[in-house]
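This is the structure, below, for whatever I ask next.
Showing just some of the chains, left in place.
All chains are identified by letter, namely A and B, in their written order; residue positions are counted from 1 within each chain.
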Amino acid sequence: MEKLLQNIINECYPYIKNGEVATYIPELAKADKNEFGICTASHGEGINGVGDYKKSFTMQSIAKTVILLRALEDKGEEGVRRLVGVEATGKPFDAFNYSDQALKSEHINPMINAGAIALCTLIDGKTYQEKFQRLLDLTRKIAGNPSLDIDEDVYLSEKATGNKNRALTYMLKAYGIINEDAEEVLDCYFRACSIKVTSVDLAKIAFVLANRGMDTLSGKQIFDKNHAKYINAVLMTCGMYDGSGEFAVTVGVPAKSGVGGGIMAVVPGRMGIGIYSPALDSKGNSCAGIKALELLSKELELSIF
Amino acid sequence: MEKLLQNIINECYPYIKNGEVATYIPELAKADKNEFGICTASHGEGINGVGDYKKSFTMQSIAKTVILLRALEDKGEEGVRRLVGVEATGKPFDAFNYSDQALKSEHINPMINAGAIALCTLIDGKTYQEKFQRLLDLTRKIAGNPSLDIDEDVYLSEKATGNKNRALTYMLKAYGIINEDAEEVLDCYFRACSIKVTSVDLAKIAFVLANRGMDTLSGKQIFDKNHAKYINAVLMTCGMYDGSGEFAVTVGVPAKSGVGGGIMAVVPGRMGIGIYSPALDSKGNSCAGIKALELLSKELELSIF
């Protein structure tokens, strides 16, 4: 496996030059675009990593996956669906005139910022500090890594510059989708995006999702298997931004990317994959990372279709 | 004139029942939907008012007119155009995905909330308190009414509940259209919307716009005549929300309505009109007020077309 992964890194390395590191958050712009690591977790083969697979980076949008899981565990499928829809085809939303149509739950989904922000309000906990702690604890538990924590600099950088997310949050409030204090909800969301992981952590989280909530090491069911199916389905249809259809055709497994350069891919019943390569294409997905998954899918017949 | 106005009020009174007072701000919901007043200011005829023309109400969106004027006077046409466009046909703007197209100045105009909020940043003044004071002073001067002031309850109500405007402001910041502190800019905008006027005040402001900035009483030019043309043109194409085209056909003069129930209409070279009737149609325009302007326009041949 390690040999295969190394070959893939070698073959995909040139794709790095097609992308650029994210710059919309000052801290993210500091990433080294030449870093590239892959890690897999699978039955029989265990954990295999090559390249910069021990390098840490922030989860960014990949955190939407654990936010969704935390909300599902705390409020159930019905509770989550009532607040946030699941369609990728939500109509654009024109916020600029008095007579505009309302923003509704069915216009958002858990993998877009507005949806993930809304889901933060569903996490159990008296305070937002407590809510975030429960989210972090869950992430640590699935990753099997109690030392996971946030990158304070990235968190503060996002908090300082996250005006688009601020705008979305006030829009959610304006249409009564959420009622909580905007800055508190955002703080939880910004912290979640700033959780620092390695490709190993992502591979392990993905592997638990691939096994429908079961930790194969301990044999324990960490979370409801239906919640794993829910999450994998949502990742399939809208996990890779506007490139989700292309990804379904060329790779064929549920996955989530983040602008920090990570991709987490779930091969149901077989494997979890974590990739790090921070040079992004115009849709916000890691260039070399997507190519690597394409080759890996062909080589190992990973497509679920 | 007063007899004509009284006939019009009588004829249009039944249209009140087609509308409802605005409820999105708790304070506005307290308005009495049966109130109805008209006032005109014209050459020769002077000031004529009937019905509840002395009743005061908040300007709401009508304040966009003076915000635009204040910005034009402080930064000139070029300065204003650089920040805020003038087309009614701005494309809807989808703020929910990473890869969205940017929000640009050409997508907004001075008569939509986002445009008016952006224009507040162009007002001269070291602090937002000073900026607002200069806006209020200008309003008092054009209305010839030094006692104009804000309705504190409406202001606080808007400030507490104005999440859509808050969302728009952060969107403007997210796309670099404005860079100032969102809450300070919004405070200026909310105060402007809360300025309390009567139909007389609106008629007088409109009359100065009709005379291209000249105060006919004193014979003094209060502001640049080109700024009056700029404002009247913008009112014509987008002053009446999504009903601007209909209004151009049926009434045919520049006008601006507010959800407080007021309409201010400018008959270039001839007349200023102020109307108050807080029962609104689905587009946010006063039902009886629009009908009254239609009749008045037919009766006095006011259409500029």
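Points worth noting:
Going forward, a contact is a pair of C-beta atoms (placed from the backbone, for glycine too) under 8 Å apart; a residue touches a chain by one contact, two chains touch by 3 or more.
Source: prediction; values computed, not measured.
The complex is a homo-oligomer: 2 chains are shown here, and the full assembly described by the structure file contains 4 identical copies.
The criterion applied here is as follows: only the chains that are shown with their structure count from here on.
Note: centroid distance subunit A to subunit B, computed from Cα atoms, is 45 Å. Within the complex formed with subunit B, the residues of subunit A that make contact are 61, 90, 92-99, 107-108, 112-114, 163-164, 166-171, 173-174, 182, 241-242, 259, 282-284.
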